[in-house]
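The other protein chains are all here in position, but one chain of the complex has been omitted.
We call the chains A and B, going by the order they appear; numbering starts again at 1 in every chain.
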Amino acid sequence: MEEKKDQAYFRKLANQLMFDLSDEEANAIVKEFEVLTKQLELLDAVDTEGVEEMIYPFEEDTFFLRKDEVTHVISQEDALVNVKDKIEGHFVLPKVVK
Amino acid sequence: MNYIVTIGIEIHCELKTVTKMFSGAPCSFGRKANTCVNEIDLGHPGTMPCVNQEAVAKAIQACTALHLEIDPLVKFDRKNYYYSDLPKGFQITQQFHPIGRNGYVTIHVDGESKKIRINRIHMEEDTAKQFHLSTKTLLDYNRAGTPLIEIVSEPDMQSGAEAQAYAEAIRQTLYYIGVSDVKMEEGSMRCDVNVSLRPEGSDVYGTKNEIKNLNSISNIGKAIDFEVERQKKILESGGVIEQETRRYDDKTGETILMRKKEGNVDYKFFPEPNIFPIRLDAEWIKDIQDHMPELPEERMARYQETYHLNDHDIHILIANKEMCQFFEDAMQTSSNAKGIVNWLLGDVSGWLNKNNASIETCNLKPEALVKLVKMIDEGKISSAQAKELVEDLMAGKDPEESAKEKGLAQVSDAGALEALVQSVLEENPQAIEDFRAGKDRAVGFLVGQVMKKSKGQANPGLVSQMMQEKLKQYQ
Partner (left out) sequence: MIREIVENKAQVEETCTKAYEKAKAYQDKLNAVITFVDPKEQLENLPEEGLMRGVPIALKDNVNTKGILTTAGSRILSNYVPIYDAAIAEKLKAAGAVVIAKASMDELAMGGTNKTAYIGPCLNPWDTSRITGGSSGGSAALVASGVVPMAIGSDTGDSVRKPASFCGIVGIKPTYGRISRYGIIPYSSSLDHVGYFTRSIEDACITLQVLAGRDDRDMTSSYREVPDYRALLNADMKGKKIAIFGNVLDAIANENTKALFFDLVEKLKEKGAIVDTFYFNEDLMKAMLPTYYLIANCEATSNHSNLDGLRFGVRETGASMEEIMTNSRTKGFGPLIRKRFVIGSYGLFEENQDKLFRKAQKVRRKIVDELNVCLKDYDCLLAPASSTIAPRLDEASGDELSDGYLVAENHMVIGNFSGYPSMTVPMGFEEGCPIGVNLTCRAFEEDMMFNIGKAIEEITGYENLIAEVK
């Protein structure tokens, strides 16, 4: 059964992506989704039977693998330079409940 | 009603590489927090993954040891989810094209051998480590990005004992080829077990439960045994098994509900666009496979053939790679494999256990043990005397010197022994009578008397031989 693509649906989806939507924003997505649905008909009009997905612009195989040597380490200070709250060289969060 | 138990196991192992799976920062255990990282491990904006050659090599070794077919075109995918320990908000893994498929490992339970099929092995990266305080959680990214392989079995196991044997076989194999530390207590090997029950005769699998947090091999067996009983009780009372994630509590020996699974989580897997497919050089793969370290099963066969050791000894010895190394070092100069093994598995292991020590870090050197065994073999000291030397031996002392210090020496001088034998015969006419009457015990008694007279220093073999010789005249 297909879920109804309403405000509540997209808000739930947004929450899975760890953000919220205002009513207005959720409404805008409902509208955009209608446009997208129409646009999808344009995609469907292209016959892709037997066509492989194009994942990368170039599809020559590569051979490079990185040698297992330490090339670049940063200091603890640098690691934490972008956060305010730190304890004994750790990043800090409210207790994470598993 | 009888139930068929179905068990599948997913094992994660950290690979023993110098650097991370996708970054040139060092892998570490027990280093200061957030000192073995760079911007890639912290998931900073703009960073890109770069695949570690050695991690791929180690994954190939693992695949080879466990008989998997290797896909020479390496591809990676993203597994998307949000969690505090996942810096990028996705994990790079191999969902669609694992490096290895279709392998097996042979387990031995109750004298029976059984092949457990392995569905796949894929490479991925580890998450950060979290430390939970009373109100806060601390995050250390040193572990983030450490190379992992995940080994996924087919649901081929039917008991806790089989599952335990499987995990042990995997552990031992990876430990042997040196691709991982496989320490469950330190988390370098982690097992998730799926258990389901179905009534005998049914071919539809029951609802499976996943058990996490198994921090030792023996707990795998215990947790499954508990879980099987728990599910059986529910089914027998007409209940329904719900899909759950449970964890094992080793204090109570029970599995405890962590969370109910509501449908399948959608990880929105898609191919990692920043890593083009990598074609592994066939020569390189072959070179890795041609230079595989010896596998446990190969070593077992070799020990049987070369040293004629018995199965029991071999199994114990094989379980300890360092002990094997010691044994093989000793066998460079010793000709008595059985003697060396008896000492290693007997007094040496006993001492190590008692002192919480290990063979590779203790002071015992292979040459010293070889010498000791040789002294016994040559009759210079008796086995009983040798036991008095264990402490000295383990302290790194030369056995010959410490035997001298302790005044331990076997009397093997024929003249001296002759006199002792003669006097014992003279003092025990009754024993001679017994011997003539066909009582074999009499010989042992007489030899014992000689040993007693020599205060244990006479060479028992020689005494026995001389006594037999002397008694011939009374036949």
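Methods note: a contact is a pair of C-beta atoms (placed from the backbone, for glycine too) under 8 Å apart; a residue touches a chain by one contact, two chains touch by 3 or more.
Everything numeric here is computed off the predicted structure, so don't read it as measured data.
Colleague: Specify the residue from the set B:Lys16, B:Lys58, B:Lys75 or B:Lys88 that touches the hidden chain.
Modeller: B:Lys88
Colleague: Name, in rising order, the residues on chain B that touch the hidden chain in the full complex.
Modeller: Contact residues on chain B toward the absent chain are 38-39, 42-51, 78, 80, 82, 84, 87-90, 137, 139, 141, 266, 268-270, 273-276.
Colleague: On chain A, where is the contact patch with the chain that was removed from view?
Modeller: 10, 13-22, 24-25, 28-29, 32-33, 35-36, 38-40, 42-46, 48, 51-58, 62, 64, 66, 74, 78-79, 81-84, 91, 93-97
Assume only the chains that are shown with their structure count from here on.
Colleague: Could you please state the distance in Å, as a whole number, between where the Cα atoms of chain A are centred and where those of chain B are centred?
Modeller: Distance between chain centres, rounded to whole Å: 41 Å.
Colleague: Quick check: in the complex, which residue numbers of chain B touch chain A?
Modeller: Chain B residues touching chain A: 17-19, 23-26, 32-39, 42, 50-56, 73, 82, 84, 130-141, 258, 271, 273, 276-279, 281.
Colleague: Show which residues of chain A lie in contact with chain B when the two form their complex.
Modeller: Touching chain B: residues 17-18, 55-56, 58-76, 79-80, 87-96, 98 of chain A.
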